[in-house]
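A single protein chain has been omitted; all remaining protein chains appear in their positions.
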Amino acid sequence: MAESTMKPPKKALSPVKWMREHLFSTWYNALLTLAVGYLLVTSVGPLLNWLLFEANFQGQDASDCTGAGACWLFISQRLNFFIYGFYPDELQWRVDAMFLLLAIAFVPQFIERFPGRKWLGIFGMTGLPIIGYFLIPGGTFGLEVVESTKWGGLMLTLILAYIGILASLPIGILLALGRRSEMPIIRGLSVVFIEVWRAVPLITVLFMASVMLPLFLPEGVNFEKLARALIGITLWQSAYMAEVIRGGLQAIPRGQYEAADALGLGYWRKMGLVILPQALKMVIPGIVNTFISLFKDTTLVLIIGLFDVLGTVQSTVTDPAWQNVAIEGYVFVAFCFWVFCFGISRYSQNLERKLDTGHKT
Amino acid sequence: MARKLLKAYVSKNQLMFGEKTMRKTKSIALGIALAVGTFTASGAMAATTLENVKEKGHLQCGVTTGLPGFSQPDEKGNWTGIDVDTCRAVAAAIFGDASAVEFTPLTAKERFTALQSGEIDMLSRNTTWTLTRDASLGLNFAGVNYYDGQGFLINKDIGVDDALQLDGASICIQAGTTTELNLSDYFRAKGMEFKPIVFDTSEQTVQGFSAGRCDVLTSDRSQLAALRSKLSDPSAAKILPNTISKEPLGPVVRQGDDQWFNIVKWVLSVQINAEELGVTSANADDMLKSDNPNIQRLLGTDGDMGAKLGLPDDFGHKVVKLVGNYGEMYDRNVGPDTPLGLDRGINALWTDGGIMYAPPVR
Partner (left out) sequence: MGNPMTEQTQTSNATPSEQDNTGKKSDIIRVEGMHKWYGDFHVLKDLNLTVAQGERIVICGPSGSGKSTFIRCINRLEEHQQGKIIVDDVELTDDVRQIDTVRREVGMVFQHFNLFPHLTVLENCCLSPIWVRKIPRKEAEATAMEYLERVKIPDQALKYPGQLSGGQQQRVAIARALCMKPKIMLFDEPTSALDPEMIKEVLDVMIELAGSGMTMLCVTHEMGFAKTVADRVIFMDGGEIVEEAPPHEFFTNPREARTQKFLQQILAH
C-alpha cells in the first residue's frame, strides 16, 4: 500500500537553530541559560579538579596525599575493609564468587536479547540466595565458618538489602491479599500487622531488634544480631510493600476477578495467574521506589553497631593519622549507593517496557 | 527465663529513662540487679563465663564502633586501640593466643545490654566507671585502663586561657555521652551560662566547631588532640588546661561471676605490674630467668597464681609477651608517638608521679 512507504516528516534542526529554540527562545530563558551555564562552568571545573586532576591516587600513607584534590589513597588502602568488612582475607573468594554470580544474574538484564536472561534473572532470585546461604557463613560442605559479626562493608549492605528486598515481596503480597480478604480474622490480622509496622520508624525497629529482643527471647535461644536486624528490616519492609501492592490490587477492574472466577480458577490461581501479574506490573514503579529506599535505609544498621559500607567508612574516617578524609569517605559511599540504586531503577524501567502489552484493560 | 525478664526490666529502665532518670529509680533497680546477681550466681548448673569462653575457643569483646586510639579498625580491618589490647590481653591469658578474640562493635546505647544479655563476654568500650553503672546495671567494673577527664578545645581568637572565662560561650557537644551532663553540672556549679550546640557524631562536632558554629568544643581529653588535628587549621585552636570531670575508663563484666571478674581485673593488673617491674614484651622470655620473686610470681615461674584464677600459671608471661605491659600498650595506641600524641600525665605509674597503681601479684 502507498501509506506504508511514507515516513513521518523529520524534524532536523541545525545546532544554532536548536539552541535558539531550546535555550534562548525568550529573554528570560536566555537569562536562565546564561546563569545555569555560569554555574556549571564555575563549579564543574573545580569539582573535576578535586575529584580527578588534583587528586592523589598513589602512595603509602597520609603523607603522600600532597595534591590539593581528594585523597583517594585513603579509600584505596581501605578498599578491602570497605568491601568485605572483617571477612578473613583468605576466604574472601567466597564473597567474590557471590559478587560474580550477582553480576552474571543481573548484568544481562540490561542487555536486550541476551540469551536466557530470563533464566539468569530467576536464578538470581532463587539459586543465588541459596548458594549465598551456604557459601557466605560456611559451616557446611567443609567450608570454614565465618561468623556474621565478621561480615561488613559493601558486602553486608548488599546482603541486607538483597534479603530485605527478596523476602519482603512475597510477605508483602500475602499481607496485601490478607488485607483484601473476605475472612475477617485474616483481614484484621493483616491490617494490624501492616499498620503497626508502618507506624514505626525503621531506626526504632532496628533498635528494638538489637537491644530489646535478646532480653525477651527464652534462655538459650540466641539469635545473631544480624539475623535479628534482617528480620526487623524484612517485616518492616513487607508492611510497606503490602500497601504498595494493595494499591495495585485495587486498581484491577472487578471484571478481571469475575472472569477468573467464572473460569473456575479458584482463589490462588486467580490471584497468581490473573490478578497479581497485572497488579504487580502496575505498581512496579512503587515497588522499585520502596526497594531503593530500603537499599538506602540499610545504612541505619550502623546505629546498632553493624558495619555496613557507611559504617566501615564512618568508623575509619576519624583515624587521626589522616587529615580530613571524611569527604572522600562519604563521596565513596555515595558513589556505591548511586551505582546500585541507579542500577535498580534502570532495571525496573527495562522491566516495565518489557512487560508492557500495550494496552490497559 | 525469670532471669531474662529481670534483666529485661533493668535494661528497659535504662533505655527508657536514660541514665539521669535512672538515679531516681536506683533503689528499685538496685534490688533487681541484686536479684539478677543472685540468679546468676545460683545458676550453678549454668557454665561459668570462663568455661563458655574456652568452649567457644575465643573471647567475645565489645568495643566502640570506631574511636581513635581506643578501638578502631585499621586499613586491613584489624581492630587496634588500647581498649582492644585490653581484650587481647585477656585472650592471651586464657588461650596463650592474643588473637583468640572477636570484637563486637557497639554503640553507646547498646553496650550494657550486650553485656547483660550474654552477647559479649566483656565490654572494653571507652566506658566511664560511675556508681550508677557499677551498682544498678548488674555490671562490675574490673579496673581502669585509662584515666580520662573532660576538657575544652577553644578557638584561639576568643582569647581565653581558662574555662572559668567561658561564661556565655556556645559549646559544641556530642549527644548521648556523659559529656553533656558533666558540662551542665560544671557550668551550674560555677554559676555560668552556656549555649549548647549538640551534634550526633564526633565528626559532625568537629565540622561544627571548624565552621564556627561554636567557640568551644568539649569532649573527653583523650579525644581532643585527635579532634584538633582534624581541623583545617589546627594551630588556630588550643586545649584548655582545665579538666572538668573524672572519666576513669575501664573494662566491664557481668555481675555474678566472680572468677571472671577476677580474671579481667588481674590481667590488667599484671600489665601494670609488669611495667613497674620492667618486664616488656621484648624481654619477657629473658625475665623467666630472673631471681626477683615478684617477677617470678608475675611470669609464673614460681607459685600457682594462675591456678587461683582458673588460668594457666604462665598467664602473666603470655600477656606481657603477646600484648605487652601497660606502658607499651599505652605508647602503641595513644602515646606521644601516635597521632593522638597523649602524654602519660596521670596515667603514668605511681612511681613516676601518676596514679596508675595495681595491687601486687602475691
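Chains here go by letter, A and B, matching the order in which they are written, and residues are numbered from 1 within each.
One rule holds in what follows: a residue touches a chain if its C-beta (ideal position, glycine included) is under 8 Å from a C-beta of that chain, and two chains touch if they have at least 3 such contacts.
Fair warning: this is a prediction, and the values are worked out from it, not measured in the lab.
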Left-out chain, listing which of the shown chains it touches: A
Residue among A:Leu23, A:Leu265 or A:Cys341 that touches the chain left out of view: A:Leu265
Touching residue (missing chain; options A:Gln256, A:Asn324 or A:Ser345): A:Gln256
Which residue of A:Gln278, A:Thr299 or A:Ser315 touches the chain not shown here: A:Gln278
Residues in chain A touching the chain absent from view: 253, 255-256, 258-266, 269, 273-274, 277-278, 281, 355, 357-361
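Just so it is clear, only the chains that are shown with their structure count from here on.
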Where chain A and chain B are represented by their mean Cα positions, the distance between them in whole Å: 38
Chain B-touching residues of chain A, taken from the complex the two chains share: 77-78, 80-81, 84-86, 147, 149-150, 152, 207, 210-212, 214-219, 222, 225, 302-307, 311-312, 314-321, 323-324, 326
Of chain B, residues touching chain A in the complex: 1, 3-5, 7-8, 11-12, 15, 65-69, 72-73, 75-77, 102-107, 109-110, 113, 116-119, 201-203, 207, 225-226, 229-230, 232, 338-340
